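Omission of a single protein chain aside, the complex is shown with its protein chains in their original locations.
Chain lettering (A and B) follows the sequence in which the chains are written, and residue indices restart at 1 in each chain.
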Amino acid sequence: MKKFLPWIILVALIIVVALLPKPLEISPTVSVIVTVLLGLALTGVLVMTMRGHLIGRRTVFLFIGASLTLPFFMNFQMPIKVAPEVQELYDAIAKLPPGSKVLAAFDYDPPSAPELQPQAEAFMAYAFKHDLKVIIMGLWPQGPQQADMAIQKVLQQPAIRAKNIKYGVDYVNLGFQSGNEFVIQRMGSSFRGMFPRDIYNTDCDKIPILNGVDNFSNIDFVFNLSSGYPGTVEWVQIAVDRYGVKLGAGNTAVQAPSVYPYLSSHKLTGLAGGMSGAWQFEQATGEPGVASTYVLPQTFSHMVVIGFIIIGNVALFVGYRKSRQEGV
Amino acid sequence: MLALLRIAKLVVFISSSLFVISLLPTHSVHSQDASPSGSNLGPITVRAHDTDNDAGGSVTVEWDDPGYEKMSGFAGFLIWRTNTLTGTSDSVEVTPFGTHSYDDRSVSDDSTYSYLVAALVNSERVMSAPSMQVRSAKQWFDSRLTWVLILGLIICGAVIYFIESAKRGTKLFLRRIAGLEAIDEAVGRATEMGRPILFVAGIQDMDDVQTIAGLTILGSIARTVAEYDTKINMPVRASLVMTAARETIKHAYVTAGRPDAYNDDMVHYVTDEQFGFVAAVDGIMVRERPAACFFLGAFFAESLIMAETGNSIGAIQVAGTAMPAQLPFFVAACDYTLIGEELFAASAYLSGEPRQLGSLKGADVGKAIAMIVILVGVIATTIASAWNSESMLWIENLLRKMFSTG
Partner (left out) sequence: MDSAIIGTWLAALLTLGIMSFLYKDNLYYKICEAIFIGISAGLWFITYFWDSLYRIAWIGVVHEGRYVLLGGVVLGVMMLMRLFGKIGWIARWPLAFIVGATAGLKMMVYFTTNAMAQIHGTVNDTMAAFGGSGLYDVVGRIVILIGTVTGLVYFYFSKEHKGLFGGVAKVGTWFLMITFGASFGYTVMSRMSLLLGRIDFLLTDWLKLVK
C-alpha cells in the first residue's frame, strides 16, 4: 500500500484538478483562512522542532509549493513601492525625447525569463508608446529571440497596435553576435563591424532606423537586460567607461548585488533587480504586466522561507542542547 | 457730402494699410556683427578645436556669450558648420540655455571645417564671425588616464619584481590558507570510503582566470588521487577545459608513476547549456555518490543546486570561487569555502609556481595602495571640510584627480 501511495495521491490530484471550476478564484475570506492555516502549519512545525522532531526536506518543499501556488487563486492587492534605483532607471528613460535611439541589449536566456521578460515587455511597451527607436541586439544566443517574443506580445496591445509600429523604422533586431565583451569593444567604433546584417539577413545600410547610427556616440541610451556573463558588468566596464555611454540595466536577483557598486559609483543609471525590480519597473512605467501578479506569491514564499530559517536555527540550538546533554 | 465720403474712404484705406503693414514679419538679415534692435551687445566669439582624447571624428566648438542668453525671447544657440574643402554648409545643432560648448561628432578626419554660432533671439539670428579652420584627429594617448597608467605600472612592476624574485629562489611569504587542509582531508576520506571524487572546475571557459586556478588545484588533487588510486570524475561544460583538464590529470598520473591508471573518460564534456550541465552533475552525484565534491572555479546560478545536492548525499564539499554572488551558497552548503582571492592564493600555494606567487604578492601591493589611499582620502576630506585646511584640500583634490577614470 505504501509503495502505491504516491501514485494514489497523484491520481487523486488529477481528479480534483479536472473537477475544479476554471478559472479558479477564492474569495477574500477563504484567502484569509488559507493564509492563517499556512501560518498555523508553520507554527506547528516550529513546535515539533522545539520538541526535537525534525521535519524532512520534502515537507519544506511542500510548504514552498503551497506558498507559491495558493496565492495565485487569492484576490489580495499588494501595494508596490518603487525603489530609488528603479525610479532612477525610469527617470532616465522618461527623459529621452521622442525619436531617441535606444540600444536594447538582451543578454539572457529562457531560464531567466520569469524575472527579465516582464521588464523587457514593460520597456518595449513604453518605448513604442513614447516613440523611442529601439535597436535590439544580444550577447547571448537566445537574447534576441526573447526580445522578439516580448515585441510580439506588446504589439498585441490596442494602444500600440494603433501606432502602426514598423520593423526597420521603429525597431530593428540585429541578432546575436559571439565574442562577449569584444563585441561591445568593437561596437564602440563601428556597429556595422559587428552587425553588418540584421537577424533577417537584411543589409543594415538598407534599414532606415540605422541611418546615421555608426557607433555608441549616435545612441542616446543603452538598456541592458542581463542574467550573467557577458552582461551588465561588461557593458559598464567597456561601454560606459570607455565610450561614455548612458546605461540602465535590469538584472536577475542573483546578479544584482554584484552590480550595486556600479550604481553607487554612478557608472550605472538605474537598476531593476530581480522580480521585485520587475514589478517596480512595471509600476514606474505604467505598464502592469505579469510581474505585478507575482507580488503576492513571492511575498508568501518569502514569509515561509523566513519561517523556516527561524525553524532551522531552533533545530540547530536544540541539536546543540541535545548533544551537550548526551555529553558529546 | 461727397467730400466727406472721400475723406472717410481715405481714412479707411490708410488705416487698413497701416494695419496690414503691422502684420508683416519684422525678420531682417543682420550683418554678422549686428545685435538685435535695441541691444548693445558685442559679438559672439567662437573657437573650434579638435576634441581632446578621442579616436577622431569630433570637433569641439566653444563660444562666449556677451549676454544674449539673458534677453527675453532667447531660444538657443544655432551651430553652423562649413566644410571648407567641399564648400557645403549645414546647421548642426541648437543647444539649450546654459550650454556654451558642443562636440560635433559627425565630422570626417579628412576634411577641414569652420564654424559659426548664431544666437536665436525673437526669431532673429545674431551670427558670429567664423572660427579658424579646424581638422579633427585621433589621439594615441588619452591624457585623462595618465594616473591609470602610472598606477598600473607601479602594480605591474610589483608583480614582475615578485615573479623574478620567486624565480631566483627567494621565499615569498603567503599566510596559511585554512581551506587547503580541508582539500587533503576530503581526498583522504574519499580514499578510505572507496568512493570517487567529483571535481567541477566551474562553468566558464579557459579564458576565465578562475578556471585556470581551479585546474591548478586539480593538478595537486590529481597527484594525490593517482597515488592513492582513488577514482576521479570531472564533468565539464567547455571543450577547451576538457582538453586542459585531461592534460593536467594525465600529467599528474605520469608524475605519480601510474600512467596506466589514467583514463580519458575521467574528464567528459556534458553540454554547454548551464542548467543542462548542472542536471547532469546532480545525476552523477545522486547515482555515483562521490565521497568528496570539489567546486573550484567560476560559477553562476547553478552553484546552489550542485552544493545542495552534494550536501544531501552526505559528501564532504570544498568550494572556491571569486564570484561574489555565488559565495553565499557555497558558504551555506559546503564544508569549506575558499572565498574570492583565496582560490588564487590556494592555487599559487599548491603549485608553488613563481608566476602565480609573484602575481599574488604584486596584487597585495595594489591592495595596500587602495587601503592607504582610502584612509588618507577620508582623513584629508574630514579635516578639509571641518577646518578648511588648504593642504588637506590639496590632498583631496589630488586623490580625486588620480583616481578619476575619465
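By definition in this document, a contact is a pair of C-beta atoms (placed from the backbone, for glycine too) under 8 Å apart; a residue touches a chain by one contact, two chains touch by 3 or more.
Computed from a predicted structure; not experimentally measured.
Asker: Could you tell me which of A:Ala120, A:Val172, A:Met187 or A:Met275 touches the chain that is not displayed?
Answerer: Only one of A:Ala120, A:Val172, A:Met187 or A:Met275 touches the chain omitted from view, namely A:Met275.
Asker: In the complete assembly, which of B:Gly157, B:Pro324 or B:Gly352 touches the absent chain?
Answerer: The single option touching the absent chain is B:Pro324.
Asker: Based on the whole complex, identify which of B:Val94, B:Ala137 or B:Ile339 touches the chain you can't see.
Answerer: Residue touching the chain left out of view: B:Ile339.
Asker: Under the stated touch rule, tell me which residues of chain A contact the chain that is not displayed.
Answerer: Where chain A meets the chain not shown: residues 6, 17, 20, 22-24, 58, 61, 64-65, 68-69, 72-73, 111-115, 141, 175-178, 181-182, 185, 196-197, 236-238, 240-242, 252-254, 256-257, 261-262, 264-267, 273-276, 290, 293-294, 297-298, 301-302, 305.
Asker: Please output the residues of chain B touching the missing chain, sorted low to high.
Answerer: 145, 148, 151-152, 155, 173-176, 205-207, 209, 212, 240, 243-244, 270-273, 275-277, 279-280, 282-283, 286-287, 301, 304, 324-325, 327-329, 331-332, 339-342, 345, 360-361, 364, 366-368, 370-371, 373-375, 377-378, 381-382, 385-386, 396, 399-400, 403-405
The criterion applied here is as follows: only the chains that are shown with their structure count from here on.
Asker: Between chain A and chain B, what is the gap in Å from one C-alpha centre to the other?
Answerer: Chain centroid spacing, chain A to chain B, equals 23 Å.
Asker: Which chain B residues qualify as touching chain A in the complex?
Answerer: Answer in residue numbers: 55, 58, 105-106, 204, 274-275, 300-301, 312, 323-325, 405-406.
Asker: Would you pull the chain A residues touching chain B in the complex into a rising list?
Answerer: 57, 111, 189, 212, 217-218, 227-229, 241, 244, 252, 254-255, 257-258
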